[in-house]
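Every protein chain of the complex appears in place save one, which is left out.
Letters A and B mark the chains as written, and numbering starts fresh at 1 in each.
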Amino acid sequence: MRDSHTLKSLAVLLENKKISSKEVTSEYLKNIESGKELNCYNTISQEKALIDAEKSDERRKSQNLRSKYDGIPIGIKDLFCTKGVATTASSRILSNFIPNYESTVTQKCGEAGMISLGKLNCDEFAMGSTNKTSFFGSVKNPWKSLNSDNELVPGGSSGGSAAAVSGDLCVASLGTDTGGSIRQPASFTGTVGLKPSYGRVSRWGIVAFASSLDQAGPITKTVEDAAIFLDIISGHDEKDSTSSVNPKENYYENLNPDIKGMKIGIPKEFRSDKLPASTQKSWDECADLLKTNGAEILDISLPHTMSALPAYYIIAPAEASSNLARYDGVRYGLRVKGNDLIDMYEKTRSEGFGDEVKRRILIGTYVLSSGYYDAYYIKAQKIRSLIKSDYVEAFKKVDAILTPSTPSTAFEIANEPSDPVQNYLNDIFTVPVNLAGLPGISIPFANDENNLPIGLQLITNSFEEQKLLNVARNIEETISYSETPEKWWLK
Amino acid sequence: MVAQMIEGWNLVIGIEIHAQVNSKSKLFSSSPTDFGSKPNSQVSLIDAAMPGMLPVINKFCIEQAVKSGIGLNAKINKKSIFDRKNYFYQDLPQGYQISQYKDPIVGEGFVEIETENGQKKIGVERLHLEQDAGKSLHDQDPNFTFVDLNRSGIALMEIVSKPDMNSPEEAVEYVRKVRSILRYLGTCDGNMEQGSLRADVNVSVNKPGNELGTRCEIKNLNSFKFIHAAIVYEAKRQIKLIEQGESVNQETRLFNTQSGETRSMRSKEDAHDYRYFPDPDLLPLTLDDDWIKGLQDSIPELPDQIKERFINEYFLSSYDANIIVSDKATSEYFEDVVKNRNPKLVTTWVTGELFSILNKKNLIIEDSPITSKQLGELIDNIENGKISNRQAKEVLEEMCESGKGASEIIDEKGLSQISDENEIESLVDNVLNSNPENVKKYKNGKDKLFGFFVGEAMKLSKGKANPKIVNDLIKKKLSQ
Partner (left out) sequence: MEFDKKSLLKLGKLARISISENKLNNLSKDLNSILEFVDQLKEIKTDQVDPTSNSLNQKLEVRDDKVDNKNSTEDVLENAPEKEMDFFVVPKVIE
């Protein structure tokens, strides 16, 4: 591989005929092959990708391009339904499922001429923050700590999506984010991860985890690419009742890194003694940088921040317990034979789902069940109102909020805590954003003492993606973070 | 009969009606709703709950629910919520039914029914929208159940009554009335045979003055006959239990249409924990005042109003009016015929002769072999004295057989009544002149002979003479 490509750079190369779609697609397919150890892909669409690339080259020849990004190979989280291509949600229960329909988001990518290289590994049904819950095994983080050869988690649930971008196994990828599943792995892999406002991107055709929180978004190498990709996938979809009717903007065209006069809030509740010194340092440095670039830095308060994670672990499992009821072995997916219908259901679901998914279904079933509904589910929905109003108040004072993306950098796969709650803490900074339905982005800021990427998170008000990208672009432009992982898997 | 059987007992009945919205497509998907299609031929990816599928609500169904609410004199809720009712079943693809739980689209209302003791108000608790489930076939294979999802996702209105009914007759009247209102509104076709309208009936019994008894719910009754029979059976069963010193278990029961018995389906202990919660795929449904007002203005005249109008305008008895307005098509038929005709005559002919023909042929009025125009023509012939009532019945029968018009048949058969006084006078003269003996006897006080003269005159006219004129003339002549 020569330089690593971006959507932006590759569009120029393709336009100038420096490279063909077929060449670049083959290049990435080779990278995927040599990067198999990373376990990024559940399905590789080798043949189809090459055919599609040839078609793209023909369109280019006949000047009949679908978009500027026609012919660029991307990766798709294995949660998006893709016509004729296995869609498994990294679960045994869907391991044989081949949809005959295409999700709105991947449809839009296809309409832009983008080439799908295949389906990216993730936590089972997007439930996890280390990618360890995948039926197809953990994804490995392309990054390794300076002093250790041990394999690191890529984060989750869009672990494959983040690792594939970071390790050059695709130019950019699609992920989904329910509580941090785009931003947290982006932070762990030195990539840019954007979770749009709830409703900005259609959920139609995406395997649902928690319907009121799920949102698809891009994982890219740069903020510019994030803007480009968001332009492609966003917009109203009449097939999704929760899709926003707000008109979409031209995020890339209107990208403007000028932040003079903007107010950036630093929420005190995100401060913690437990935060690694290097993360704290990056956070401070970034605030200083924004100040230097003309923004005003304000201390703000988001009083209910600490209640977000427990509220999330009621709401998300509750919705999931219902969303995953359809996996019953009747119409598609795994069926394990039983003595009667109920036995068939119980065996199918017991063998088809992994431990974390089962835990969440059970918790979700519990918090909705008679006698506990008010104490748990309604309580959590009330907390959600409080969190939302925290942000409403904050955005009366500031344009954007700056926080760390994660409480730590990537950790060793072997060191994953066995207590599920310890794992849940990975999402502590990202979850409030989902509960409030806001857009958030994680951008790589620096590497820590172990040479592992540190991500910072920016948050703006609902449907202010443009502002979000502008501030992120300002930071990106100023620091020009250019660290890349050493490709140990090529040895 | 029923009253005797349960003498000394109170019957308390509440009913949940499931009425299929008269929509072309389903509540949350664009699949068709046609009855009797090939299995799984009306199923979208949404109805089959494929991964990632999302519901989008059918505007028409919202309108029909609100219209129905208005027809049930009910409160329309400007904000309502769709909830998920979670349970596993082979014909429930999502693993939950989208329904409305705490915040239904329509709140409290009422309907009025006719009972032996006059009008009675039956309270309506609520009306909400929900999805129908698919259909399971258990008799296709000894070891397997087959599932057809054609019905899955069809829009239903669930109308919940208050426990205001106290006899099987009232229960039937209530369902009849609700069905009639929905049919007038056009929100549900009310076809019970095809399952467009089903009732779940809650029955309990208690001794007057005692607190309410434990209730049982009998599911899925799809005819008036079954509703009546199921309540009678269930009331008897419960009374027997209590009289034997046993207690009634709260449970869901099924009615066996063959045996006329109910049997336990599941008890309260096995009751599902449905884990209702607001469907996160659907935002709250909000209705504007103006929009509701627009629907209110579009509501057609409903049976109660029409009945009142018929009584005032056509001087119908409450009884006759009730019969005629209970069905939209009948009241339309009646109104077509009654225009510019004698209402009493029209009522008699519609509720008498026409109904008996329809009954005999087992037809609904929409399929009547006699159109309202044809019946009108027949009645015109009676009114202008061309034919007698008795002749008219013959003509009507002939009309059914041949499909010909009344006047045509009258002409063909030469049935036309003789009403010309001169013509009848010569007939009468003829009879009197030919029977001088009898005339003498009559004049000497043998009144009974009057009938003999009338009979002879009619015989002479081959039955075509207007009997009234014949009568009048004979009376006149004999008194001279």
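Everything below uses one rule, namely that contacts are C-beta pairs under 8 Å (C-beta built on N, C-alpha and C of every residue); 3 or more make two chains touch, one makes a residue touch a chain.
The shown structure was predicted, so the numbers you read here are calculated from the model rather than taken from an experiment.
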Shown chains touched by the chain that is not drawn here: A, B
Residue of A:244, A:426 or A:460 in touch with the missing chain, whole complex considered: A:244
Sole residue of B:90, B:257 or B:322 that reaches the chain not shown, by the stated touch rule: B:90
Omitted-chain contact residue, chosen from B:260, B:284 or B:455: B:284
Contact partner of the left-out chain, one of A:212, A:406, A:430 or A:457: A:212
Subunit A residues touching the omitted chain (full complex): 96-98, 100, 198-199, 212, 238, 241-245, 304, 307, 309-311, 313-314, 321, 325, 328-335, 338-347, 349-350, 353, 358-359, 361-363, 365-367, 369, 372, 375-376, 378-386, 388, 419-421, 424, 435-437, 462
Contacts of subunit B with the absent chain, listed as residue ranges: 23-25, 30-32, 38-45, 48, 56-62, 88, 90, 136-138, 140-149, 254, 265, 273, 275, 277-278, 280, 282-286
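Convention: only the chains that are shown with their structure count from here on.
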List of subunit A residues in touch with subunit B within their complex: 80-81, 87, 89, 94, 97, 99, 101, 103, 203-208, 210-212, 238-242, 318-319, 321-322, 324-326, 328, 330-332, 341-342, 345, 365, 368-370, 373, 377
Subunit B residues within the subunit A interface of the complex: 45, 48-57, 84, 86, 88, 90, 93-96, 145, 147, 273, 275-277, 279-283
